[in-house]
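Below is one structure, written out as structure tokens; comments come after it.
Our next item is chain A:
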Amino acid sequence: MALKLDAKIPAGPLAEKWSNHKAAIKVVSPANKRKLDIIIVGTGLGGASAAASLGELGYNVKVFCIQDSPRRAHSIAAQGGINAAKNYQNDNDSVYRLFYDTIKGGDYRAREANVYRLAEVSNLIIDQCVAQGVPFAREYGGLLANRSFGGAQVSRTFYARGQTGQQLLLGAYAALNKEIAAGSVKSYPRHEMLDIVIEDGEARGIIARNLVTGEIERHGAHAVVIATGGYGNVFFLSTNAMASNGSAAFQCYRKGAGFANPCFTQIHPTCIPVHGDQQSKLTLMSESLRNDGRIWVPKKLEDVKAIRSGAKKPSDIAEEDRDYYLERRYPAFGNLVPRDVASRAAKERCDAGYGVNETGLAVFLDFKTAIERLGKETIKQRYGNLFDMYEEITDVNPYEQPMQIFPAVHYTMGGIWVDYNLMTTIPGLYAIGEANFSDHGANRLGASALMQGLADGYFVLPYTIGDYLSHKIQAPKVKTDTKAFDEAEKGVREKIARLLSINGKQSVDDIHKKLGHIMWENVGMARTKESLQKAITEIQALRKEFWKDVKVVGRENDFNVELEKALRLADFLELGELMARDALLREESCGGHFRSEHQTEEGEAKRDDENFAYAAVWEYKGMDQVPEMTKEPLNFEFVHPAQRNYKD
Partner candidate 1 sequence: MNFTLKIWRQKDAKSKGAFETYKVENISADTSFLEMLDILNNDLVHQGKEPVAFDHDCREGICGMCSLHIDGQAHGPSKGATTCQIYMRKFKDGATITIEPWRSAAFPVIKDLVVNRSAYDQILQAGGFISVRTNSVPDANAIPIPKKDADESMDAAACIGCGACAATCKNGSAMLFVAARVSSLAKLPQGRVEATRRAKAMVAKMDELGFGNCTNTGACQAECPKQISITHIARLNREFLSAKFKD
Partner candidate 2 sequence: MSCFLSNSSLGKKLVMSVTGCFLVLFILFHMSMNVTAIISPEGYNAICEFLGANWYALAGTVVLAAGVLIHFIYAIILTLRNYKARGSQRYAVTVQEEGVAWASKNMLVLGFIVLAGLLLHLFNFWSKMQLVEIMGQHTNSLGYSPADGAALIRYTFSQWYYVVIYLVWFAALWFHLTHGVWSMFQSVGWANDTWYPRLKCIANIVATIIFLGFAAVVLVYFFCPCIAGAC
């Protein structure tokens, strides 16, 4: 039984779809809103803004997060900025241009209607955030400043120093606090959703674990919203926070929600290279550094050797012996090409033997030219904190020697499939922000994640959820003593008991590192049929190993981090295989998904619009069963997919 996919994209001209849709969908009266309960899982930009907005509208909202405070969600770590089509710089920006850049940046694998809506509400986000007291950077005249970002030729990125994500999240968190104080939202920090409860085919609530006491709790609601972010930590090493995980989304998939494009992973080009096998986390250096930094490797292999051995310093290499390979390959965008392009280009140089550190997996990001042109002071003003951070981590002073960078897993474009209303294939179950399969297609542009999280939470979901809830105004409070809740809770308890009883020899991290290694080698920046098949076999074996040999210490009814990690890893071990399967089936290269078999003569991604212009939506069939894939065709009515060109 294949999934029934109805994207519910409204008819009409692109620019009128959203307004028409808003006019057509139903609303719920204030008196009825009071009777309706909504659960929101996750408090990042999507979750916090949705909870605040829905609480404000009068719904009863329960909001859950695994951290000790809603403010700590990983949206907080976004550095660079947030895009909006304000055209404040008068550089001919427009909603259409932002839409076009985003759909092109995503390599034509996103829905036109969704992306256009995203661009359309982007301006409202900036207005909203300013009113909330987000201290965006300003010019001397007191008006908002902008910077440029990868994948765009206009300056449309709003920013708050290198802490834009933090400031936007604090804005949404403040709005959430306002509603918590007003009593319309109840917050459950240090709670993890472990299962979704489905009754009569509709979402009815969640099973959550109190992470302090270990208690298993039941929470019922008329609608459930998943806002739990991405699953990049399947790679073990990524720029995601340590606790970021795919488990909430995966439970939805397990219970029947379609999971779309799981293989679309973004590898961010500017991270600090891996230094050893005991590392737990990779550190991102803001993409904004590419505004002034130039990326290069030596032209001559003997220089590479000399640098690796320490015989030469990078600054000793003469200008003519440097290969500024992005500027060479993409003259029009230069160092500001989209992330997937920059990452792959770095990999290409390193594969050719030009990697500049001992592991051969690093390229230079150099500020020499910028310092000569603008002066050290200006560079310090712009990037001082980033430079300090780099020096603290690596013990190298980036004012004197170039930074070393290498791509790392950063963001997952794939996620739970949603229709135009952001509802999954399960009625009453919604997914927003990075958790859904999103508007970014096969590659997300910089400064667009924040835009999408807030667009979904502030300006889309609060309207579209009303359309579903308007059918629920007669429904009584959801009872949690039903069979569906009993079964879901029993499943969770059994899973926990099983994990604690294995008592094998390997720690959760040992196995997670192995999974990460399989994923990075075979489902990473470049994928082949062979590597993906290998990954599937190896992950299956590793999953068996996990369920036989993992050692989870501690007790069930306790603050037990090992248990939390084990539960998350159990899901990653299935999700990893799903990613590989999706990548295997997609016989083309697009955005973050690069199949080595499918490239142009110049080594660029070669898309196959004839056969693969669709979203691959997967349906769960059981842990060791092959999932079933259904296609949601992508119809491009308004833009014409072309090979992305960042050369001229």
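In the analysis below, a residue touches a chain if its C-beta (ideal position, glycine included) is under 8 Å from a C-beta of that chain, and two chains touch if they have at least 3 such contacts; residues count from 1.
These made the cut because all candidates are chains of the complex that A comes from, given by their letters.
Predicted model only: the values in this text are computed from it and were never measured.
Shown alone here is chain A; of the other chains of the complex, listed as 1 or 2, the one that touches it is 1.
If you check the complex, the residues on chain A that touch candidate 1 are 49, 52-53, 56, 67-74, 76-77, 86, 88, 124, 126-133, 135-144, 160-161, 163, 165-167, 170, 173-175, 177-178, 180-181, 187, 189, 212, 241-243, 275-276, 278-281, 283-284, 388-389, 392-395, 458-459, 462, 505, 507-510, 551, 553-554, 558-559, 561-562.
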